[in-house]
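Only a portion of the chains appears, each positioned as in the full assembly.
Which chain is which? They are A and B, in the order written, and residues in each are numbered from 1.
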C-alpha cells in the first residue's frame, strides 16, 4: 500500500485532479491518494513549492508526492523524479522542488524519459495526467525509480531569499500568507537563539510594529497584532481572531524586521 | 481499518490539513481519512459544531472524528476526547462538541494529557497536527481511549437557542445557511406534529412570508420562496433554483416564525 499525494493549481471546479486520480487507480488500485492542495493560485510555482515543502515532512517515508503547476507544459522543460529525505517526488522541473531541495539535498534525480511508464497517448497540455500520474502509480506498484529515465544533473532552481542575521536585528520578509491571513516569514526560530523574546524584541512590518514574541495567538486580546513562532518554526505575524494580511494590507514579499533594543 | 474524519477551518489553500493527514498515516497507515469540511469560516466554532453534528450521525459506529477550530490554541483551554453515540470525537474543548452533546449525552469524557500519544515535539500553535491527529491515529490503531488522559467532568458549552413552541405559533431562528443559500432553522419537524402544513401554516422571516410547508423545492415555480422540512428534519426556507440567503439578505440569527391561522 503506497501513499500518493497531489499538489496542483487545478482548483476544485475542474476534472483535472480527478482524471489524475483515475489514472493512478487504474494502474495501482491499492494506492492511497491524499490531496495536499488543488488550490495553488494558477501557475504559482513558488506557492506550490512552499506548500509541498511544508506538508511533505509530515508524511511517512516512501510517500510518493506528485506536484503539477506547469505553465511550461508541452515545451522543452523536463519532468523530474527526485528522491529527497526518503520520499519520492515527481514534478515539472521548473523550480517546484527547489524549496524542498534547498533544505535536504536530493539523493537521486532522474529525468522522466521512459514512455513505457506513461499513458499510451500523451497530450501536449496535460502531462500531469499523461506522464506524472502514471509514473507515480508505477512507483506505487513497486517500480524501481531508476527505470523512469536517465539521471538528471541538477534541478531547476528558484531564488529563495534568506533572512539576514545581524548583531542587533534580523532582516527578513513575508514568504507565505496562510489561510487565516497570518503572515509567515523567513525568520526561523534558530535565528533567535540566545536573544530575548520578551518586550525588548520588536517586530516591524511595513508601518506596523509589535513588541515581544508570544507562544500562542490567544495570549493577547482580539484585534491585537502579535508575533509568534508558528508551527513551521518560523516567525509569524497575526492579528488575534482576525486576518492580518487583509487588515494590514501586507502580503508575500513585504519586509519584516526583528530588532532588539540595546541589551 | 478505522475511519478518521476531519473538520477544520484550514481552507483549501494551506498545508495544514495535509500535515494532519500525513501524521495520521505515519502512525496508522491503514486509517481511512474522510474530509467532512475544511471550509469552516476561520475560527467559527459554532459553524464547525453544527457541521460535525449534521455529518457524524451518517458515519458508522467507531468512526473517529477530529475537529480543529481552535482560536485558543496554546492557551489553557483543554483538548478533549468524547465518546458520543458509539463514535469517538477529538477536539479543543471550546464548545465544538456541545451541539452533538446536546442531542446525545457523552458516555465518556477525557482530557488529553498523555504526551506518549502526541508528536514528540509539540508546537504552541498547531495542536491539531501535534496532539489531536496523533491521538486519533493511535485510537485508529486500537488504543484504548482511557489511555489518553484523566476523565474530564464536563464539556465547555455554547448556547444553542431553542425554538419556542406556543399554542398557535413557533418562534425560531435561522441557525445555518447551507451551500445553496437555503436558510435552515431550529424549528424541527416534531414541533409541527398534529398541526396543519397546508396553506394555513404561515412562515415569516424578516419581512418575507410564505404559506404552506412543502415536501420538495421543485413543487413550486423557480424564484418562489418556499418552506420545506429539509434533510435534517428541520424547517428550511429556500428560493426555488436560487439563493435565499442572498436574495433575502437573511443569515444566521434571523428570527423565523411559523404561525397557524385560527383553525
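What we mean here is this: a residue touches a chain if its C-beta (ideal position, glycine included) is under 8 Å from a C-beta of that chain, and two chains touch if they have at least 3 such contacts.
Quick caveat, the model's predicted, so the values are computed rather than measured.
Enquirer: Count all the copies in this homomeric complex, not only the 2 that are shown.
Expert: The complete complex, not just the displayed part, contains 3 copies.
Simple rule for what comes next: only the chains that are shown with their structure count from here on.
Enquirer: What part of chain B is in contact with chain A in the complex they form?
Expert: 9-16, 18-23, 25-26, 29-30, 33, 42-43, 71-75, 77, 123-126, 129-130
Enquirer: Contact residues on chain A for chain B in the complex?
Expert: Per the touch definition, chain A meets chain B at residues 1, 3, 5, 12, 32, 34-40, 51, 54-60, 63, 178-181, 215-219, 228-231, 233, 236, 240-241, 243.
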